[in-house]
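Structure first, then comments.
A protein chain is absent from this complex, but the other protein chains hold their places.
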Amino acid sequence: MSSISINNLTKSYGNVQVLHGIDLEIQDREFIVLVGPSGCGKSTLLRMIAGLENISDGDLYIDGSRMNKVSPQKRDLAMVFQSYALYPHMSVAENMGFSLSLRGEPKSVIEKEVGEAAKVLHLEDYLERLPKNLSGGQRQRVAMGRAIVRHPKAFLFDEPLSNLDAKLRTHMRAEIKQLHQALGATSIYVTHDQIEAMTLADRIVVLNAGRIEQVGTPLELFDKPMTKFVAGFIGAPTMNFFDGVVEIGEDQTPLVRFGGVSFRMPQNARVERNMPVTIGIRPQHLCVTSSAERNGSQGVRASIELIEQTGCETNLLLDVAGAPFIVQTKNRFHAHAPDKLYVHLDTETMHVFDTANEQRLN
Amino acid sequence: MPRKVVHSVLCWLGLSPLLIVVLFPYATMLSTALKQKDEIFQFETKWLPDTLYFGNFVELFVDRGFGRAIGNSLYISIGATLVSLLVALPAAYALSRLRIPGQSAFRTYLLVTQMISPIVLIIGLFRLFAYLGMINDLNALVFAHSAFYMAFAVWMLQSYFDTIPKELEEAAWMDGASRLKSFWRVFLPLCLPGIAVTSLFTFVNSWNEYAISLTILREGSLQTAPVKIAFLTGTLYETEWNIIMAATLIATVPVAIVFASIQSYLIRGLSLGGVK
Partner (left out) sequence: MSAMTSSKPTPATTKATRPRPGQGFSNLAFILPSILLSFVIIGYPIFEVVRMAVSDVNRFGKIQGFEGLGNFFKVFEDPIFIQSTYQTIIWTVSVVGGTVLIAIPVAIILNEDFHGRSIARTIVLLPWAVSLAMTALVWRFVVNGDFGTLNLALTQLGLPFNNHPWLATATSAFTIEILVGILVSIPFTVTIILGGLTSIPVTLYEAAAMDGATKWQSLTRITIPMLKPFLQIAIVLNVIYVFNSFPIIWIMTNGGPANGTDILITYVYKQAFAFGKLDIAAAASVMMFLVLLGFSVLYLFMTRQLAERN
């Protein structure tokens, strides 16, 4: 097991720069998830760590040794590909034992290692099959088994679950997590799915347009997104945003005006008068009532555009002063479009961003 | 199900005129090759021979030296297949996997070499081999055929190589395989069927070629099978169709069987289950 250290790593294809100076320290045994929209450079970063892409500039260290010019064969990392990349002409056992046989391990060792991995992954009955005779989930397991038998320095996962259907994906997600808990291997996992990122990661790295937006634990990212991008990317349904201008109230508290109503902003927000700000509130944190007043504070008038029932929750799609809002509530809601109601914004759940540079202000 | 039967009958009926025309020469070949010479030149011709007669085949090999022609054809076709594979394999691998300066120019170049029929250049080819002292040299045909069928082999191989995901090689690298090892243990076993089909195709093309062989191999003992057979019609006072049809049967049927088997393979394509 090992630690990986990335210093000011950049990648360009000709004149096009796809990664701009990435810095990241990955601890031993840590499960890191790289997440971001497609084209953000997360797969490229993973492939650079693997040695499958050249490093344009910057340094990559594994356990303290510089790896920039080391070929993938010698980095001792295991990778699970999105397509699984199982060797079609080899049986499951041969696939899993391939790296050991390349290393020249004796047959008995290979059999033992493959057998153990197969047991963990419930593949004992399929060892003699060819990959084409396996289901999607089984192939996925073989790909993981191929990584496990090697006891590599770290596991690299490149969107390993995206070829599975939703149900199997949830299941395999849990298996990967359990496997990590059992093996404690350093893991880097690339995905575009924020739920996968939240559920699997010790720490999440959010990438956008070749830059790191934020690094933190899942709950840090959820509770305190440092940029508007992270706020919008993490959490479902997506956070609601609206733009406003800062006013200063009589008691020197900052206020923001929205839908004809002035709301108190969090006390710690670093704002000044007339500053344009973007306020974000999660759909789960909004409260709707039929009356304008609640606990002495004023709500904004809104009209229902659509109601979605998911069973557990109700999603209300609202038009609030011309801005589209989503409210998620646990209550069964008996209303119809275009009924009118009032939305209440609570100060403590507000995320305040600078409209100009989209950085967090509270 | 009966609906499909009706449909099938209609489909076969629609195709039948073409099928009859395609198969008619085979019936002719078979019918004639198994007859005695006198039977063909009878006033009343018939389809079925009076008795099955295999003497034509014996005469073909014993008296007419057809075995020699088959040997020449085999030498040229196998040689051309090997040489064209030798140059096409690295080119196809490079086109599929590596970055080459002027890649699209090379593709266009290959295409143009494929478009130019050797017969248009036949005078130039004759002079080239005359300079090289290779008139009446089977190796001239080996090189000529491999040059003209190479482009096709490159495309064919490249399209197979492209079906083999790059991730498989990358996975092998991650598993610790050197470039050579991953080529040898992962890439090559996977494209073996593609290489086999390409070889057979080149072989069949070379086997069937007529114009260059006719022009470059001027000596009777060096003629290839198609040239030899065509010559049988012209050199004798009366054309012995029974011998000729026996020869065409030998020269076409094995090749047709080979072709039929790979043609279905070509359409089916490689269906490897490793990816998706």
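Just a few scattered comments:
Chains here go by letter, A and B, matching the order in which they are written, and residues are numbered from 1 within each.
Criterion: contacts are C-beta pairs under 8 Å (C-beta built on N, C-alpha and C of every residue); 3 or more make two chains touch, one makes a residue touch a chain.
Small disclaimer: the values here were computed from a predicted structure and weren't measured.
Across B:A151, B:A171, B:V186 or B:L222, the single residue that touches the chain missing here is B:A151. The missing chain, though absent from the display, is touched by one residue of B:L15, B:V62 or B:L188; that residue is B:L15.
Mapped onto chain B, the footprint of the missing chain covers residues 4-5, 7-8, 11-12, 14-15, 18-19, 21-25, 27-29, 31-32, 40-42, 45-47, 83, 86-88, 90-91, 93-101, 106, 108-117, 119-128, 130, 143-144, 146-148, 150-152, 154-156, 158-159, 162-167, 201, 204-205, 207-211, 215, 226-227, 229-230, 233, 241, 244-245, 248, 251-252, 255-256, 258-260, 263-264, 266-267.
Everything below uses one rule, namely that only the chains that are shown with their structure count from here on.
With centres taken as mean Cα positions, chain B sits 56 Å from chain A. Looking at the complex, you find that chain B touches chain A at residues 165, 167-168, 170-178, 181, 186, 189-190, 272-276.
Residues 50-52, 71-74, 76-79, 81-89, 98-99, 102-103, 130-133, 146, 150, 163 of chain A touch chain B in their complex.
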